[in-house]
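Yeah, one chain of the complex is gone here, protein chain that is, but the others are all in their spots.
Letters A and B mark the chains in the order given here, with residues in each chain numbered from 1 onward.
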Amino acid sequence: MKKVCCFVVFLIISAASVFLMSGCSESYKATIKVYNWGDYIDKDVLESFTTEHNIKVIYSEFATNEDMYAKLKAGGEDYDVVIPSDYMIKRMINDDILYKIDLNNIPNYKLIDDRFKNLAYDRENEYSVPYMWGTVGLLYNKKMVDDVVDSWSILWNEKYKKQILMLDSQRDSIGITLKMLGHSLNSKDEAQLEEAKEMLMDQKPLVLAYVGDAVKDKMIGGEAALAVVWSGDAIYMKRENPDLEYVIPKEGSNIWFDAMVIPKTSKNKKEAELFIDYMCRTDIALKNAEFIGFSTPHTEVKSQLPVELTSDKTVYPGVDDLSNSEVFEDLSDTLSIYDRIWTEIKAK
Amino acid sequence: MKKNWISYPYVVWMIIFTLVPLVLVIYYSVVSVTDNGIALTLQHFKKVFEPIYIIVFLRSIKLALISTAVCLVLGYPMAMILADRGLSKRNILIVLFVIPMWMNFLARTYAWMTLLEKNGPIETMLSNLGLPPLGILYTEKAVILGMVYNFLPFMVLPIYSVLSKTEKHIVEAAEDLGATPYIKFKRIIFPLSLPGVISGITMVFMPAVTTFVISELLGGSQYTLIGNLIERQFLGTMDWGFGSALSIVLMLLILLSMGVMSRYEKENEGGGLW
Partner (left out) sequence: MVTTFLKRIYTFIIFFFLYAPILVLIVFSFNNSKSRARWDGFTFKWYIELFNDQYIMASLYNTLMIALISSLAATFIGTAAAIGIHNMKGLSKKLVMNVTYLPVLNPDIVTGIALMMLFVFANMHRGFFTLLMAHITFSLPFVIMSVLPKMKQLNNQLYDAALDLGASPVYAYRRVVLPQIMPGVVTGFLLAFTLSIDDFVISFFTTGAGVSNLAITIYSMARRGIKPEINALLTIMFVSILLLLIIINNRMSKDSEREDKVK
């Protein structure tokens, strides 16, 4: 017991010393804390930022918007740059926990495609700078599906019973159903939501599973015929399995954005803006776009990427492909109705 | 043996890190934020007892009970085997038993998905042997399998620790008196191991009720369990009041059933308040 005790004390002391030592910073001009999705940046970019500007970057990762939001909301955490998605940015703006970004400090902002400015989650471009974007659509296996895939309604086709993968996400699943019914995917109308619920309940026996990340291996391995997926994943899946094809259904879909914002807890707003500008620089944005493989909102980067990538409608759909697609908005109180609907569908 | 004081560090620790957070949870469950500030309310608890959520409760408890039972049935013989090996080898076996659990949970669960897939190794082998496919991925059976896989060591280890060094002379005395193996087990070994069994059941059942990742991945998220529901209240809808109320009801429910269980334990050690 004595030995164990000594050992514990020794370990705690050594751990503490390691911890404290890492605490004494070297001679950096400043330190910024960046909070991002996992595996969503080329980490070399962070290092070269430190070398160029002598600013240390403390980098952390989160798994979902909601995880990140709960942590930020609790306070005490002083992140300088966070990269959430559209609807979450809207919620953070409503909560008044974001700084307005001074675009004068971000000269590279002009390189962002005008198509991706003034969007519903940030009408005046006051709070956010787009990082990546994409769509939600249907992925199908050409060898398993012989119908024309151009509408969400194929997800209700009895022929594909137990070969359909839905997204395990309330917003997306209810959203596309609303779209199919001709409503807005930000609907707060209870009758419309009720209609969507009935549809999804009817669909449940046909669904193989409601999945997240697992959809990739399933579709590549030919375990299912049809799936609702994000375009960024679709690019990767098509590359791994050439039998797969991606479409944005004619009823329209969801366009999503991940964008950089500065929370009000930031103590280094100037440096945070410097970092955002740096991320918009063409060479840096190119590195990230190549690493992640999602669609970039950056005009120059797009022109420097290989043509076979930029001409692929999966990654870069044209303006007309997206004519009736929408961006998610914050639902605030209606969220609990969505949650209830989702519970009812799952509890059946 | 009257020195209770050595448990005081623990008691202090638990007051700070368990009771204080619990008070917080209770606070969230009974207040609601309205336009005119904060008000006391029972609306969250009322919501818990709506039929739709009762279904979720019942399903979670059912799955957890089945998993606990399977763990007990599979784990008890394993614990007996581990308990009577030669000493040096036995310690190695015990460690080998928990090592798989040190590998990341998510990675292991994904590996199970690979194993159980339609085109996966198990199904391929079955079809090569001319056997019918298992088809358990994305069913309740897969969820139970996942729970059993993840919680089995929590059943085996406490039973093993009680069985090892069970007083041999009692068992030998029973043998001398002509007890059959069955009687020996029923009258001596099992009753002696009961404290370990109860610890095991507790350690498997409680986490099994509240788990949510297993049902999401192996069950294809087709079954909302109480863990999923609570997680969504805290993160998705940000309805911390309802989430807190759900977990308090769950807590009371389990403590109550633990209390009932402790009556079967003669010394009444480790029992509940009731």
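By definition in this document, a contact is a pair of C-beta atoms (placed from the backbone, for glycine too) under 8 Å apart; a residue touches a chain by one contact, two chains touch by 3 or more.
Since this is a predicted model, take the numbers as computed values, not measurements.
Visitor: Pick out which of B:53, B:138 or B:160 touches the chain that's been left out of the picture.
Guide: If we include the chain that is not displayed, B:160 is the one touching it.
Visitor: In the full complex, which bits of chain A touch the chain not displayed? Write them out.
Guide: 1, 4-5, 7-8, 11-12, 15, 18-19, 33, 35, 37-40, 43, 58-64, 67, 70-71, 74-79, 212-213, 216-218, 220-223, 232-233, 236, 240-241, 292
Visitor: Considering the entire assembly, which residues of chain B contact the chain that has been omitted?
Guide: Within chain B, the residues that touch the unshown chain are 1-11, 13-14, 16-22, 24-25, 74, 77-78, 81, 88-89, 91-112, 114-115, 149, 152-154, 157-158, 160-162, 164-166, 192, 195-196, 198-199, 202-203, 206-207, 210, 212, 226-227, 230-231, 234-235, 240, 243-244, 247, 250-251, 254-255, 258, 267, 269-273.
By our rule, only the chains that are shown with their structure count from here on.
Visitor: What part of chain A is in contact with chain B in the complex they form?
Guide: That would be residues 64, 66-67, 69-70, 168, 170, 204, 207-212, 214, 217-218, 221-223, 335-336, 338-340, 342-344, 346-347 of chain A.
Visitor: Under the touch definition given earlier, write down the residues of chain B that touch chain A in their complex.
Guide: 52-53, 55-56, 59, 110, 113-114, 117-119, 138, 216-217, 219-224, 228-229, 232-239
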